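Here's the structure we're looking at; comments come further down.
One protein chain omitted, others in place.
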Amino acid sequence: METILVLAHPEAGGSLAKSAREALHAAVTLHKTLAGSKLVVGLVGDDVQAAADSIAACPAAKYFGVSGADFSQARYATDAAAAEAVCKAAQATIVVAPATSRWNRVLPGVAQRLGGRADTHVTGLAATGGAVTVNRWYYRQRMEATLQRPQRPWFILVDPGAQPACECGGGAAVVEPVAVQLPDACRRTTVLGVREPAADAQTIRPDAQLLFVTGAGWTKKQADGQTHVPEADKLIRGFLKASRASLGSSKSLVDIGGEGQAVLPFLSHLNQVGQTGATPRHPKGLSTCCHGEEPHTVGWRFINERRAISLDPNCGWARGKADVLYVADAFKVIAKVNELLAK
Amino acid sequence: MSIAYQIVVCAGIVPDPLQTLEPVASPAGPALKNEMMLPAILDPWAGHALYEAANLAKNAPGSKVWLVSLGPKAKLQQVMMTVAQKVPFELVALDGPASGFTEAAEVAAVLAEAIQAIPSLDKSKLLLFGGWESASRGAGATMQMVGERLGIVDQFQGVDELKMNADGSLEILERIEGGRHQASKCSGPPALLGWATGNLPEPKNNPQVGMANMRTVMPSLQKARPVKLAGEGLKFAGVALPKQLRETRIVKDAAPDDIANEIVEWIKK
Partner (left out) sequence: MSSARAQPAPPAVERPRMDADIVCVGFGPATAGFLTTLSKQLVNADGTPAVESRVAPGLPPQVLCYERADDTGFGVSGVVTKARALRASLPGLDQAGIPMAAPVGEEKVLYLLDPVGASRRSTLMRLADEAIHAFKWALPFERDALNLPWTPGFLHKHGGMVFSMGQFMQWAGAQVQSTGTVQIWPGTPVAQALVEGLKVTGVRLLDQGVDKQGAPAEGFTPGMDIRAALTVVGDGPVGPVGRQLDELFGLPEKNHARDWAVGMKFVVDLPEDTPLKPGTVLHTFGYPEPEIFGFLYVHPDRVASLGIFVPSWFDSPVRTAYRYLQHWMQHPYLWRYLQGGKLRSWGAKTLGESGRRGEPHLAGNGYARIGEGSGTTNVLTGSGVDEAWASGTQLAEAVLELLKAKKPFTKENLEATYVRRRRASWLESEARVAEKSRDGFHHGVVPGMIGMALAGLSGGRLALPGKPLRPWERIPSLEDYYSGRIPLPELRKIRDDCYARGVSAHAALMERAGWPAIPYDGRLLVSHQDALLMGGKVQAPHGYADHVAFVFPNHCRECGTKLCVEICSGQAITPGENGVPNFDREKCVHCGACLWNCTTASPQNPERSAVAFRAGTGGLHSAEN
């Protein structure tokens, strides 16, 4: 008899992010298919009432909340204490939470405190034959595993974008406050704020419909024997502006930036896709001047429609990694694309 | 005020990412095909953590770096011969599996025990570093569990920058959603940092550093305690390579303008 706790934190302003609703959806589905299970919700933040109200129509039996100024910031010590307290109050056996940076930071530690286990970056969650089963990827999205475990509480962190969002409506939720003892040692860290590039310099857009990936080919010698980095810079920026795509990059192109070679200044390690980079989720992805090698393309695991522009008809994209490969000069194609998008 | 830090870096080993990886079933659960044959490297994010640790130690006189690593002894030795020339550290080696299919919780227990056994470990000076995720299990769970076992509640993940302030406090940048960073200030050690890539380039090979490191690396490998990980309770229903092959349509000899039109149509759909 599992008690499924959905653990979420509101965003600044008090509302729940889409990722929280995705975790909720997964938990609700699990609850419906797991006979005899109980579903409860736990919220941690500055003020959680509005968040609770926004999902009040969901089939949760109870709402628990930890509120207060101490919990307004994403900080390990206080978040862990809060999550621990909620789990205990709810007597949770399964905890489903969105894999946000805030929860990724603390929940495995909370699992340790409670003698349970945590599985992170979970993409699928179901009840199979009465047992809870999760899917997650291993070796940088190279292989997918399905697993079960007996240890409880079991923390399951659901990757944002992996599940549909719960569309349940709002109402008035009754939130049972949970008291949390916070020794002074919990306040040794203070969050100073968020650092981000200026709005028009931000190239990472998680909600974009399209991921635009640039490879090292943009900075290599072209058919005329010269490099054309300033032109590449202009074309890429132009495309991003016109398409509102999110910018990704191969590792080789990002690494070139660190070697004193001609560089695209708006690129950093944060843009890297695959290898030690990200595995973003976007409905579409367009790769340019990139060879399509496995360590990079593993980062494309969650991109649905894929197209590539490369001068090499035998590159990795040609064989099963992309839907369409355009064997063409990206400089020419993107220039024209930018022109058309501007219309 | 400059603290002489004790920086303990936890780093696993993973197969060189440019190899072909395939799962196989074994009596002990899923495993990587030919794992012992594949060339291994230090986990990339943990490697960044190691270089950051060395950089910090260089700027905080009296500091020392330990590298705690669990892996099959022969593979650890192989990896050490490339890592040991990079930065100075003292190796604490544990002889056990490095597979991504092992349990983070069990690995954390073993690492925590080894760290606690480091002579003259002083929590007031302790900075525990590691990668925020591994390239094998990719869970981003092990460091938190190690931290909990050591009673460290100032933990940071996805770190790209660490600055020491004059008053001994630490300023840390962690990656958060949307390509942004969260800036935090921690009053001082003990603290745990799970690094992303940071900003330092890979250090060049330095034979003198290598020679000096060998003084601890070889004895540590020889003494490495054998570790068994039971994987208790965990049950894998299956591990599979994705059936990923798409039918790629290759467009050759088309005019750039035509291609551009097609792409724009696709983007707008």
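Order as written gives the chain letters A and B; numbering starts at 1 within each chain.
The rule is short, and it goes like this: contacts are C-beta pairs under 8 Å (C-beta built on N, C-alpha and C of every residue); 3 or more make two chains touch, one makes a residue touch a chain.
Since the structure is predicted, the reported quantities are computational estimates derived from the model, not experimental observations.
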Listed residues B:26, B:116 or B:222, member touching the removed chain: B:222
Which residue of B:164, B:214 or B:254 touches the chain not shown here: B:214
Hidden-chain contact residue, picked from the options B:55, B:169, B:187 or B:206: B:206
Contact partner of the left-out chain, one of A:62, A:88, A:319 or A:332: A:319
Residue of B:4, B:18 or B:241 touching the missing chain in the full complex: B:18
Missing-partner contacts on subunit B, residue numbers: 16, 18-20, 34, 36-39, 74, 77-78, 81-82, 85, 201-202, 204-208, 210-211, 214, 218-219, 221-222
Contact footprint on subunit A, counting only the chain that is left out: 223, 225, 255, 259-260, 291, 293, 312, 314-316, 318-319
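Assume only the chains that are shown with their structure count from here on.
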Approximate Å spacing (C-alpha centroids) for the pair subunit A, subunit B: 20
Of all residues in subunit A, those that touch subunit B in their complex: 74-77, 80, 100-102, 104-109, 111-113, 117-121, 128, 133, 137-151, 185-186, 188-197, 202-206, 209-210, 243, 258, 269-272, 275-276, 284, 286, 293-295, 301, 305-307, 309, 313, 317-329, 332-337, 339-341
Sites on subunit B touched by subunit A in the complex: 14-15, 17-18, 20-23, 30, 32, 44-45, 48, 100-101, 103-105, 108, 135-142, 144-145, 147-149, 153-158, 160, 171, 173-188, 196-197, 199, 201, 233-242, 244-254, 256-257, 259-264, 266-267
